[in-house]
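Excluded from the complex is one protein chain; the other protein chains are retained at their positions.
Now for chain A:
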């Protein structure tokens, strides 16, 4: 695979104090679906808009298909963008909207009609060709915006929070639909979102951003299972954070003393005995132990809260030192409801050592 977008030490300083993007280097492969993920204000849109040509970086180089486009205006770049508010032209019909980019390109009327037809077919809205955007629903407008961008067959499609204006149900459906569209058209997608589920569901690679920098990037599963920092662990999925101290570390195995007990963990890099660390584990990797059952990392506590969320149960278990550990369990069928423990009951929890993350230092997420 060849690189289609290369960002080299890109920075964008809006003013000496407002830094939108801070020294980011990123390569996107041809045909990839990459997502820029992060909370509001972390610089995702700024980065995307620099690829599109709507902002110019204060430092760094942007290459598209091996061509330096850092200073090219948007109309000279072979990328197209789906805007957060869709930006459909209100004075044009759906057909004219989708065909506008082709008309500007100077294609003939017949060719434009065929391509518009195909693009609208692709998003399943051909019957709306004569309507105005104002007459469509949010989801339909979103699809028109997609059709208008891909009809020009760009090298890269940029999407700025494309699904954020849709309601939850439609959003879930569009996530899958857009993933299929990506596979079908074979164009590189770069999407911005603050929704971690969306990022995990849709992309080949997720780039997590923090305050204008890249915090971590990788395949969705890598990020979920091996978050490089508490920030990432907290932003993608839910994590229990337990402050502690390293007792000893031999090879890849570390013993951590936490307020409510002891944990052993598998670590990538050796830790210094006595240093302050924070252990982390995902609620769904924490298991309830049956009576008499033994396991490696056992924590004891009392049920402080029971949260029912349809798919399963989340228990908040209070350890001896008052810290809380969340544990998720699925409810495979209705019978499983019967053993819901009452508040205050003593419980034993277990978590496998390879499911324990250890971050150096103290964390207040």
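Please note the rule applied: a residue touches a chain if its C-beta (ideal position, glycine included) is under 8 Å from a C-beta of that chain, and two chains touch if they have at least 3 such contacts; residues count from 1.
Simple rule for what comes next: contacts and distances are computed from a predicted model.
Student: Can you pick, from "ABC transporter permease", "3-methyl-2-oxobutanoate dehydrogenase (2-methylpropanoyl-transferring)", "Septum site-determining protein MinD" or "NAD(P)/FAD-dependent oxidoreductase", the UniProt name of the chain not shown?
Tutor: Spelling it out: the chain absent from the display is recorded in UniProt as "ABC transporter permease".
Student: One chain isn't shown here. Among A:152, A:171 or A:348, which residue touches it?
Tutor: Looking across A:152, A:171 or A:348, the contact with the absent chain belongs to A:152.
Student: Looking at A:39, A:73 or A:108, which makes contact with the chain not pictured?
Tutor: Answer from the full complex: A:73 touches the omitted chain.
Student: Which listed residue (A:14, A:71 or A:89) would be found touching the missing chain in the intact complex?
Tutor: Spelled out, the listed residue whose C-beta touches the missing chain is A:89.
Student: Spell out, residue by residue, where the missing chain touches chain A.
Tutor: 52-54, 73-75, 79-81, 83-85, 87-91, 100-101, 104-105, 132, 134-135, 148-149, 152
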